[in-house]
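Sharing a structure below in structure tokens format, with a few things to ask.
With one protein chain withheld, the remaining protein chains of the complex are depicted in position.
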Amino acid sequence: MAQSSVMPGFRPTLGFAAIYLSLVVLIPLSTLVFESFKLSWDDYLHIITNRRVLSTFRVSFSTALAAASIASVFGCIVAWVLVRYSFAGKRVLHALIDLPFALPTAVAGIVLATIFQPSGFLGKLLIDTFNLQVAYKPLGIVMALIFISIPFVVRTVEPVLLEFEPAMEEAGASLGASRRQIFTKIIFPNILPALLTGFALAFARGVGEYGSVIFIAGNIPYVSEIVPLLIVTKLEQFDVEGATAIALTMLIISFVLLLLINLLQLWVRKRSGQL
Amino acid sequence: MEAGQPLTGIDNHLIFEISSMSILLSNITKKFGTFTALDHVSLEIPEGELVALLGPSGCGKTTLLRIIAGLEHTGEGRVLLNRKDITDQDVSHRGIGFVFQHYALFRHMTVFDNVAFGLRVKPRRSRPTETEIAKKVHALLELVQLDWLHDRFPDQLSGGQRQRIALARALAVEPSVLLLDEPFGALDASVRKDLRQWLRNLHHELNVTSIFVTHDQEEAMEVASQVVVLNHGRIEQQGSPSEIYDHPANAFVSRFIGQTNVFELDEHDSEWLQSSGLIFTAREGKVAHIRPHDIEIEKSIDNSGAAATLKDWQHLGALIRIELIKNGFNGSDATLYAEMPNDQFKRLQLNKGDKVDLRIRQAHWFH
Partner (left out) sequence: MNAIAPPLINIKNIEKPYRQQALQDPDWVRWSLIAIAVGFIFLFICLPLGLVIFQAFSKGIAAYWSALSQPDTLSALKLTLLTALITVPLNTVFGVSAAWAITRFDFKGKSILTTLIDLPFSVSPVISGLIFVLLFGAQGWFGGLLLEHDIKVIFAVPGIILATLFVTFPFVARQLIPLMQEMGNQEEEAALSLGAGGWKTFWAVTLPNIKWALLYGVLLCNARAMGEFGAVSVVSGHIRGVTNTLPLHVEVSYNDYDIIGAFAGASILAALAIVTLILKTALEWKQANR
């Protein structure tokens, strides 16, 4: 553990950081693992393979995937517009991007529910014109998760676009590439790794999201019930084992997915010479 | 490895069908806001030349290059390529090879893919097959002697290697004109010297009309067949390096190209110059520019009437630069420089503080 630095304060700062980290994060999180050891493998499987549980997993992961994908497309457009174009109100738009970070999820939840519920401002419009119901359906969950995902995508893609060397585009143009070719062959490959990061962050957040979703979801079992809500429900029924098993499974699946996305990102970076 | 060797003996005519073209710029005026970057610039560049656009920073040379490429709007004036007006043609249709100052290699592509880019983005009708592309790319990479790096990424290359890849990439589309923006600006001094020679050889071999921008007069004189001197958005002079050096059109060019001693002429100076052997009639100009190598010195016998005092000297390789104090009539001393070969200076056996006589061979006069 020796260091050559003459800096003071190594022991106190590292000591405090390590102890605090253990107390606030590591010990609490480890309970999840230890608690699940109390369950036998059969009990665990029994809990997890329950039809209702499986359907919540399907709902949670598919809606998070859809929302992160949609947010990636629109987030890219927003980042592009913010970096490349100038127009009135751009600065306000820029500041507003972070609202989902700053606005408490419960507020977002009740507002989105109010907008999209069948009697709500947009909900009514969509039902009347397209016969499309948003609230109390997976679509409602996707809407809420898009809201949550926006800043993740925009804020990871934006700096890459800002740093992008304009000479690379000029080089492409001087070699005869059209605007479309410059975008698909030069600009997009360079922002893809950042876009994947933004997607991964948005997806991870979406899977675990609770506050902004539960109001608009309506929480109908087998239709619009998400994993976090099922955990809460189990807890309210004092089924701690059930809650733990589901929570641990969700955590593991999220980590595995994140790992896969990181590997994908690594592969993309390697392939594009950014490593 | 860093160039310098003669080019490979591959038969370039099989691979390249570069048709060299002439460039004509007519009355180009370019303003950025209130700043006039180019002021009624007209310029004719015959085919096959290797031209240097030379000038101090901010003189408009890079803007002019970017206008020829179509990377910058023309403002006023026209750009003609082989007498065809291309002013309104988009950069992607001009068929011009551009080598960027910091190379602008595509970071996410291998060296091979970088060079192949211009071929792969061609419309399907005129696009070569992948095997043809591969053949051509490898030939180009051999031409710049870097075929062994074909699967590397730009970040893994040295500055000189990137430079040559950028050149290969620009040549892949068989440009009718090759434009280079400060091609040696970002390189180490040693690599720069090798690459200059190499670029000259390459141009000789390909014979494509080429224009490069530089602020380094030595570089311009060494590499180019034609030099265009720019200042404040105007062309000061155009000509071969020797024309520009031996017959500078004005004081700016004389001062910018090579070393020169400047004499603002008053009565005493003219007397002093005449006593130093320079023959001139009364009204050739107000200012005399004298190249250091046009000043000969020898030890003075008559100390009181000597023209100058030897202050110090520096070794510049084969040459010695001698720092002299001009002995003024009213105590107004001025420094001037003379240059002579090493051995000649040794033979004079001079010491610091020695009085010397001068013989000035020639001067350029300006108003």
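A and B are the chain letters, set down in written order, and residue numbers restart from 1 in every chain.
Please note the rule applied: contacts are C-beta pairs under 8 Å (C-beta built on N, C-alpha and C of every residue); 3 or more make two chains touch, one makes a residue touch a chain.
Since the structure is predicted, the reported quantities are computational estimates derived from the model, not experimental observations.
Engineer: Quick one: which shown chains sit in contact with the chain that's not drawn?
Structural biologist: Looking at the complete complex, the unshown chain comes into contact with A, B.
Engineer: Just name the one of A:I48, A:I115 or A:L161 that touches the chain not displayed here.
Structural biologist: From the options A:I48, A:I115 or A:L161, the contact with the absent chain belongs to A:I115.
Engineer: Residue-wise, where is chain A in contact with the chain that is not depicted?
Structural biologist: Missing-chain contacts on chain A: residues 1, 3-10, 12-14, 16-18, 20-21, 24-29, 31-32, 35, 74, 77-78, 80-82, 84-85, 87, 89, 93-112, 114-115, 121-122, 146-147, 150, 169-170, 172-173, 177-179, 182, 204, 207-211, 215, 227-229, 231-232, 235, 240, 243-244, 247, 250-251, 254-255, 258.
Engineer: State which residues belonging to chain B touch the missing partner chain.
Structural biologist: Looking at chain B, the ones touching the missing chain are residues 24, 26-27, 42-44, 70-71, 73, 75-78, 80, 83, 85, 88, 90-92, 237-239, 249.
The rule is simple: only the chains that are shown with their structure count from here on.
Engineer: Report the inter-chain centroid distance for chain A and chain B in whole angstrom, where each centroid is the mean of the CA atoms.
Structural biologist: 55
Engineer: Enumerate the contact residues on chain B facing chain A in the complex.
Structural biologist: Per the touch definition, chain B meets chain A at residues 69-71, 90-98, 100-102, 104-110, 117-118, 121-122, 153-156, 169-170, 172-173.
Engineer: Using the touch definition from the top, list the residues of chain A that touch chain B in their complex.
Structural biologist: 165, 167-168, 170-178, 181, 185-186, 189-190, 272-274
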